[in-house]
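Have a look at the structure that comes next, please.
Shown here: the complex without one of its protein chains, the others still in place.
The first chain written gets the first letter, and so on, giving A and B; residue counts start at 1 in each chain.
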Amino acid sequence: MYQVPDVHLLTFLPFVAVVLTGLVTMVLSAFGTEEQQARLPRIGLLGLAVSGIALLLAGTARTNSSFGGMLNMDGTAVWFHIVFLITTALTVALAADHFKDLGAEHREIYALLLFACMGMMLMAAAGNLVVLFIGLETMSVALYIMAAMGGRRQESSNEAALKYLLLGAFATGFLVYGMALLYGATGSLAVATISDTVAAGSAHVGYLAIGLALLTIGLGFKVALVPFHMWAPDVYEGSPTVVTAFMAVGPKLAGFAAMWRILHDAALPAQQQWMPVLAVLAVVTMLVGNLAALTQTNIKRLLAYSSIAHAGYIALGVMAGNQTGLQGVLYYAATYAFLSLAAFTVVLIANGDTNEQLHIDELRGLGKRAPLAAASLTVALVGMAGIPPLSGFLGKYLLFSAAVQSGHVAVAAIGVLCSVISVYYYFRLIVLMYMQPPVEGAQQIEITGYTKCALVATLVGTIILSLPIGWPIVLMAGWCAV
Amino acid sequence: MSVGSLIAFCILALVAIFGAFRMLTSHHPVHSALYLVLNFCATAGIYLLLTAPFIAIVQIAVYAGAIMVLFLFIMMYLNLGFTRDILDDKRRRWVTLVAAVLLGALIWMGAALHGAVTLPANALPPPYKVEEIGMVLFGTYALPFEVASILLLVAMMGAVVIARPQLRAESDTKKEAAQR
Partner (left out) sequence: MNLFSVGLMTFLPLVGALVICGIPSRDERSIKGVAMVTTVLTLILSIGVAVRFGQLPSDQQRLDYVPASVVSPGDTPKAMVERGLHPFQPALGERRAWIPQAGIHYEVGVDGLSLPLILLSTILMVLVVIYSGPVVKDRIKWYYAFFLLLETAMLGVFVSLDLFLFYLFFEVGLVPMYFLIGIWGGPRREYAAIKFFLYTLVGSLAMLLALLAVYFYSGGDGRVGTFSLLELMYLQPSARMAGSLPSLCFWGIFLGFAIKTPMFPFHTWLPDAHVEAPTAGSVILAGVLLKLGTYGFLRVLMPLLPDQCQIFGVYVVALAAIAIVYGALVAMAQTDMKKLVAYSSVNHMGYVMLGLGAAMMYLNAVPGNPALARASAMAVNGAVLQMICHGIITSGLFFMVGIIYEQTHTRMIGDYGGLMKVMPRYSGVFIVMAMASLGLPALAGFVAEFHVFIGCLNTGLSAAAAGLEGARTLILLTAFSLLGVVLTAAYFLWLMQRILLGEVKEGMLEKAHGHLRDFSASEYATMVPLVIATVLIGIIPGQIVLNLIDRFDTGLLMQLGRMLGG
């Protein structure tokens, strides 16, 4: 009667590494000595590195599936895991430098980041909707807490956290309801079984459609697709910038990984049902995100709207649901992670340690005040605008061509139009940094320690992804996944 | 579904809806909490109708019991008084109503699209006995079960972190005073 689950330790090791590190940092952050606590970021980075190595080992394992199909460590999962580990590592580095001034009590952020990372990894590797849901909740709860770690700006941070919590809970409601209906339609929560049932045509059509719709709405909240994006600008603005940086990348990409698992892995045979819906969502998201970003003067809000717009581009790849689409989603995920983290790192640098709101005018003359930071932000912005040869171009190229391939030429055309719009607000920042004199009394900014490492790492990552030599490797990664 | 269970279901469903509705419209938080208990109990009854006794008992023990006691305890501890009805805002009331009706219509349409609900042939019969549930939890669903502990741990950390800043602000003022 009792069945021992077939645990393939090798495929499970990356999770174990992250969780154990999380537990160690949690205990140390509560009971450790001062020196031990000063070492927390290093411990966190070490754990993430170990997990990365374990991930490479997992990639060589003979089987993808673990825990009786609960985990599905295929190419897509491994690729997303790498992105999540890098994102978390960079955020840990940023937190090490920029959370000090917020007060000693927030050293729990390392443990929370690691647990959130584990949640995201579970979402990307979920072979069962229950695993997906628990991963998503672990990630979300950790994020609600981190959003509230406002330090001196506790009030706005609290507001952001509360808003995030309420809307997150709302989204969770949709998600659970959707999963229940999906179970009702197919009699299973296992992705593979759902897919078989749908393909065989024995699923309850109505419940399947509504379940998928509710799941899309729930995940739409998580990745901030319009019209479920309302929370994003406020929450991004109010949360501590380090957390915002993480929020704009990790959960969003994890949400897309989950969306791919549900819509593609589980419900591809029903593509005709969800494709038009996602196409509309993608179009609206791209338009609203880019147009709203045009008028922003607060840099965090600007980046928030830009991240909404990017969600729209990635949604194109999910919508297409074909091989190019998957490549596009995977490649764009990595690209966007580096570009977005670079941008937020520069926001942190330009902000100094005040953690106040940053008006874009304060970027004036950054080219002279902090050349490395300005250059990184320029690379990030040009990359996000999708100008070749930077990696954003190939990413958008893949996503748009996936859309064209799936017969949505008009949708791709709107996407292209939106990237033109985005150039305007991205380049406005470049203009400020290089073509206008600094604000009076502004001082040179020294970039040191972890922040410098993080900045250089994002740059190197972007450049590696942009290199023509790197492209085939990246595309091969997409190939393995199909 | 037999006629008897249909009648039972209708009554339980109406009670559940009534409980949820009154929970929203009550002016006193303790009343709200008690209506919520009513709602939970009715839901537990529906679970029983679905021959899921374990879930029904868990529903009552955990939600109606433990969690609601915690709610009530905190309300009384903080001495929360009368609150403004969240549905006082007329517009909001209508929006809520329309949203609820729409959602209901959506589900009904979904059901109507395919006639009566029949589970696919490959669906396993749900486990009824506690023992079976335990087997499934520690067998097939061992991974999510274990990860749920991490989720709870994170939530606990959250409670600690969010409850603490006040202490720190106080200690800061003390430090500042000492420095002066």
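We take it that contacts are C-beta pairs under 8 Å (C-beta built on N, C-alpha and C of every residue); 3 or more make two chains touch, one makes a residue touch a chain.
The structure displayed is predicted, hence computed values, not measured ones.
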{"item": "Touch partners, limited to displayed chains, of the chain removed from view", "value": "A"}
{"item": "Residue of A:F256, A:F393 or A:Y450 in touch with the missing chain, whole complex considered", "value": "A:F393"}
{"item": "Touching residue (missing chain; options A:A311, A:L377 or A:V404)", "value": "A:V404"}
{"item": "Touching residue (missing chain; options A:L9, A:L56, A:M435 or A:V460)", "value": "A:M435"}
{"item": "Subunit A residues touching the omitted chain (full complex)", "value": "324, 382, 387-389, 393, 397, 400-401, 404-405, 409, 412-413, 416-417, 419-420, 423-424, 427-428, 430-431, 434-435, 468, 471-472, 475, 479"}
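Heads up, the rule we're going with is that only the chains that are shown with their structure count from here on.
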{"item": "Length of the line joining the C-alpha centres of subunit A and subunit B, rounded to whole Å", "value": "29"}
{"item": "Of subunit B, residues touching subunit A in the complex", "value": "106-107, 109-114, 117-124, 135, 138-144, 147-148, 150-151, 153-155, 157-158, 160-162, 164-165, 168"}
{"item": "Contacting residues of subunit A [partner subunit B, same complex]", "value": "1-5, 19, 22, 26, 67-68, 70-71, 103, 105-106, 108, 111-112, 115, 118-119, 122, 128, 130-131, 133-135, 137-138, 141-142, 144-145, 148-149, 154, 161, 181, 184, 186-188, 193, 197, 202-207, 209-210"}
